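Removed: one protein chain of the complex. Kept in place: all other protein chains.
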Amino acid sequence: MDRFLFLTLDGLSRGAVYAAFALALVLIWRAGRIVNFAQGAMAVAAAYVAYSVTAATGSYWLGFAAALLAGLLLGAIVDIAVMRLVDHRSPLNPVIVALGLVLLIQALLGMVYGNEYLPAQAPMSRTALTVGDTALLSPYDLFVFATVGVVGAALVWIFTRTAIGLRMRAAAFAPEVSRLLGVNVGGMLTLGWALASGVGALAAMLVIPTELGLHPHAMDMVFVSAFTAAVLGGLDSPPGAVVGGLGVGLLLSYVSGYAGGDLIPLAVLALLLTVLLLRPGGLFATVTARRV
Amino acid sequence: MSATRAPAPPYRQRAVDLVRTGRSVPTLLRHLAVAVAVALVVLLVSYQLDSYRNFQLATVAAYLCATAGLTILTGLCGQLSLGHGALMATGAYTVALCQTAFFDRGVTSGAVLLLSLVAAVAVTVTVGLVVGVAAARLRGPYLAGLTLAVAVVVPALTVTFDGIFNGEQGLPVPVAPAPAGLGLYFPHERWQLWMAAGATLLCLVVLANLVRSRYGRLFRAVRDDEVAARLAGIHVARTQVIAFVVSAAGAGLGGALLAVLAQSVSPGAFGLNLSLFLLMAVVIGGLGRLAGAVWGAFLLVVLPDLTHSLTNLFTLSPATAQRLEGNLPLAIFGATLIVVMIAAPGGVQGQLSRLTRALRALRPAGRS
């Protein structure tokens, strides 16, 4: 029972990160109907920036801030310098370009930093605090919950309460009408990319210290898990992405706790296949997917 | 709407031409004739090139199976697969397991390789069927995401089940030497090229015929407008599954050949990057054209070689050189993929076709 409780809390902490990353995917999907397959590579790039800044200044928090900033910038650059130039009439094109970005970014990182695992420090203890004899949460888990919570709340606030959020939603739902109403649709899309990429960078900063370390491919599996989470939630729904992320985190925690960590990739694939075959619209789909 | 139809007449004319030439000589015969001609050229070339070049050409042939298969799926049927690297791994590991099983039982004749290759294709087709059935109900990003998951997860399985697949170490692929009839000093690489080229040509003839057949038209119909295809009575899901299975067969054969050439398999060779390479090769070559697949396969082999020579030109510290060598080809692949998608979505073959069309237009039109 204690073990179950521990695994549940650990899964929720892991899931919070997946939720953030899935949220980033959903943001871009809603804004531009693109699944950003380069999200993982972009997030890793931001994490490498953090590594360099931390190495130069000795401060984890400066690195953390630098990663978020780099994430925001990288998102905007990718949209302006690459995605805007792509012919979006075929949905294959942006996906292929995003994959080109994956190759390019990971190769550049490999050239600059090498293809070895670099150590990634957590800013606080990852040893679980115990209540009585039961191991519960580590301070780092609490930090993860708090950060993801704050970011989620901030996103909700931006999108529902601010003028810029209203513009972004309008631009995503009805680009042409929005332009007629004076909304700079291209700018809103760039902003969406920046926000999503910033959230992705945050997720990378939170998850990499809990895994093997920093590596150009460090987010590949996280990307697949987060994509599964986003699909689970319906790809179109931010709350769905959060619920999906927590669900995937719990599942993976139970799988690795009771059946072995080796099975995690297989579990993710099985979950994704099951969801896509049974409920392609996600668990929260109310209307069936449009055929025409 | 009508904007996209405007340039139709020249294409239609071309299509009519194709049909005409197709009628005069049966398609299969024509393709066989081309294949025989290419086989003769390869035969001649194999005696001119040194061993290393022969081996490289054999590798091109192996990649060509996979890129041709992916061309059918992505270019012709409009389905994006990021999982073809994993399908190649399936073929490669099947061949490794089969060959080892044969050799363990003392069957070391060269002919068993044929059985192993058939088994590799069969197993890959089965895996392709499972993924394809799941994929046929999906479109766009969902399909890409699912196949991406396959590409990331399948190599990891070799570690999960390391009792069978021997983890990161991989498996050896015992292969019989060249037949004694060819002489004692016959270079092994030349024999490898013959095997790989033979299998690949066979695969290409089958695929080329498929492209020109009823199925090719079904694939294109589904790609161009799924709804219209459905309204025209085409079973869209079945067509997509068929395309996926066909391209899986190509990938399986390609992977199997690669394993035979390298005489070993390990998960590192079949990671996500391989899938992305294949996609890049197909895109750069020209989506939807089998000739583009040839360009792509050549690129896959030549580009790393070129960057290798390039890095050798500069005197670099060993550590830097090592970093560059592994990553520079990837960076070039990635950048090329992006640039080609933005500047010339038709790829190399598309540009060539455009060029020949322009040249033809320059000539006086009195021929017909």
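By letter and in written order, the chains are A and B; residue numbering begins at 1 in each of them.
Please note the rule applied: contacts are C-beta pairs under 8 Å (C-beta built on N, C-alpha and C of every residue); 3 or more make two chains touch, one makes a residue touch a chain.
The working rule: contacts and distances are computed from a predicted model.
Asker: Determine which name in "NADH-quinone oxidoreductase subunit K", "ABC transporter ATP-binding protein", "N-methylhydantoinase A/oxoprolinase/acetone carboxylase beta subunit" or "Dehydrogenase" the UniProt entry assigns to the undisplayed chain of the complex.
Answerer: Matching "NADH-quinone oxidoreductase subunit K", "ABC transporter ATP-binding protein", "N-methylhydantoinase A/oxoprolinase/acetone carboxylase beta subunit" or "Dehydrogenase" to the record, the invisible chain is "ABC transporter ATP-binding protein".
Asker: Would you indicate which residue among A:Val183, A:Val199, A:Ala218 or A:Val268 is in contact with the undisplayed chain?
Answerer: A:Val183
Asker: Given the contact definition stated above, which residue among A:Ile77, A:Leu166 or A:Leu283 touches the chain not shown here?
Answerer: Per the contact definition at the top, the residue touching the missing chain is A:Leu166.
Asker: Tell me, which residues in subunit A touch the chain that this view leaves out?
Answerer: 163, 166-167, 169-170, 173-174, 176-185
The criterion applied here is as follows: only the chains that are shown with their structure count from here on.
Asker: Help me check something: in the complex, which residues belonging to subunit B touch subunit A?
Answerer: 74, 78, 80, 82, 134, 137-142, 144-146, 148-150, 152-153, 156-157, 159-160, 227, 272-273, 276, 279-280, 283, 319, 323-324, 326-331, 333-338, 341-342, 345
Asker: What residues on subunit A touch subunit B, complex-wise?
Answerer: 29, 34-35, 37, 82, 85-87, 91-93, 95-97, 99-108, 110-111, 114-115, 217, 220-221, 223-224, 227-228, 231, 235, 262-263, 265-266, 268-269, 272-273, 276-277, 280, 291-292
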